[in-house]
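As you look at this complex, bear in mind that one protein chain is not there, while each of the others sits in place.
Up next, chain A:
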């Protein structure tokens, strides 16, 4: 164990910092879920990132990355959040589908899909949940019927983040007549193609953050299937591992939020309940514990380990820490907590509202606790 950065890692940090200082927009962009303009502004930012070759630093160069390791990715993320750079509109692509494609895709699929994903030319949504298949994901009913070199897709997907404006979706479909975990395949489709209808759904903060998708005889080439026919469930679980275990929620995000909370406390502690300082300290401790856990995971993966069911403990930890952090901020703000802040100021209230989604998306925390109990601890189903 050696918890110091090498000179090369320090030089890499300096390189990232210098580039971000020169390129991060001075004024915040409109949120990518708020309007088409906000979404396209974020796509433009992805193109800027790509121009500096920062689209997805861990991917091999031939697929639009830099071929760097996970520690360098963590350093990049730390600098990214430190610089206050825009949110990653393509996070469903680069952090979820990307690593999954890397593991299960053919060379041709990687060549086709990864570079435009890294550059933001093609922005992805996830189309797994259905009205009757949420926590019980194996209950999906949308079908993929094979006809020659094509699939014909039919069904109803919902709660699909970014789908209101995104270009592509990766969906979970089943062979007609198949049951539960069998007969499923992961298949890509364009969101603007014939037979696809998408209806935006407003979130509790008013943004059109997700959409429902209707598929009516949507034809896609068999090339769009990831992995083998019927391997969909297995691949989805691997994707969920990346999502929960490592990439979706970077520690840097919570460390920056905890730092902002400490600053908020310093500026207002004269008028607050002094007991709140313990919560400010706790928010810092939680963010550090999460960062240390992720550094440990990154080191393990670099030494050849695979992500396992312990990924579910991550999802529980960051989602609960995020709520605690923002509850503390609102308590410090007191009677002002309900007020919408002036443009450009920290949006504690909106971030608090968003934190309440944490225990729901990417598999509810109740499901995560079942996974921990059954697959880590070995309790009976």
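The criterion applied here is as follows: a contact is a pair of C-beta atoms (placed from the backbone, for glycine too) under 8 Å apart; a residue touches a chain by one contact, two chains touch by 3 or more; residues count from 1.
Just so it is clear, contacts and distances are computed from a predicted model.
Q: Per UniProt, what's the omitted chain called: "Acyl-CoA/acyl-ACP dehydrogenase", "ABC transporter ATP-binding protein", "Pirin N-terminal domain-containing protein" or "Anti-sigma regulatory factor"?
A: So the chain that does not appear here would be "Acyl-CoA/acyl-ACP dehydrogenase", according to UniProt.
Q: I'm checking contacts with the chain that's been left out. Which of A:144, A:186, A:280 or A:362 qualifies?
A: A:280
Q: Which of these, A:300, A:324 or A:346, touches the one chain of the complex that we don't see?
A: Only one listed residue reaches the unshown chain, and that is A:300.
Q: Can you list where chain A touches the absent chain?
A: Per the touch rule, chain A residues meeting the hidden chain are 1-6, 9-10, 13, 71, 77-79, 81-82, 251-253, 255-256, 258-259, 262-263, 266, 277-278, 280-281, 284-285, 288-293, 295-296, 298-300, 303, 310, 312-313, 316-317, 366, 368-370, 372-374, 376-381.
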